[in-house]
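A single protein chain has been removed from this complex, and every other one stays in its place.
Then we have chain A:
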Amino acid sequence: MEVPASFVVVSLLLSCFVGTSYGVYFSSLNKTLIVTATPKQGQVLKAGEDKITVTWRFNKTYPAGTDSSYKTIKIKLCYAPVSQKDRSWRKTVDLLKKDKTCPHKIVARPYAASNNTFTWTIERDIPSAVYFVRAFAVNAEDQQVAYGQTTDAHKSTNLFEVQAITGRHVSLDVASICFSAFSIVSLAGFFYMEKRKGKK
């Protein structure tokens, strides 16, 4: 009775260690795009207020025809290594499907070799962190085929900081204090009333 059950369990277990390892690897991509963004090295921007202007174009030093498969350009806001430290949910993984470096979308545009620019107001759900900008060229099957970024290969230059909104509001604070006071006062009130009834 026990042996078949454990055999099934073990074979099921082994079968799911055969992970899905197809997909595009970041290390296989060429840096064929030149991307620049307005924030300078070390600049601090405020979420919800400040803007980033991104420009991108194809690097003509690559042979002509390299960009024939590029359909769309996706611009993303990416975490610098210092903001990935101790935060495994922002980990850089070579397999792009599993990569969590660039979760924030700035814009997606159809591909054009030059004269591309976009101004983006930093959204209010962008967390406080150090960032750079990366562009992915995507083909018709929605697979990444090339990239470009505002920083170097070690992600150490030209990084900028975003300061997030706190999410706090005065009205919330006031409501919180009022409700807390209500709870304590009504508890004290009940207790006092019961003690008084008990004394009678």
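The rule is short, and it goes like this: a contact is a pair of C-beta atoms (placed from the backbone, for glycine too) under 8 Å apart; a residue touches a chain by one contact, two chains touch by 3 or more; residues count from 1.
Keep in mind that, in the parts below, contacts and distances are computed from a predicted model.
With the options "Two-component response regulator ARR17", "Major facilitator superfamily (MFS) profile domain-containing protein", "AP-1 complex subunit gamma" or "SKP1-like protein 21" in hand, the undepicted chain maps to the protein name "Major facilitator superfamily (MFS) profile domain-containing protein" (source: UniProt).
Between the chain not shown and the residues A:Lys46, A:Lys60, A:Arg87 or A:Lys105, the one that touches is A:Arg87.
Here one chain is not drawn; of A:Ser28, A:Thr119, A:Gln143 or A:Ser180, the residue touching it is A:Ser180. Of the candidate positions A:Ile52, A:Ile106 or A:Ala129, contact with the unshown chain belongs to A:Ala129.
Chain A meets the missing chain through residues 9, 12-13, 16-17, 19, 85-89, 98, 124-125, 127-129, 164-169, 172-173, 175-177, 179-180, 182-184, 186-187, 190-191, 194, 198.
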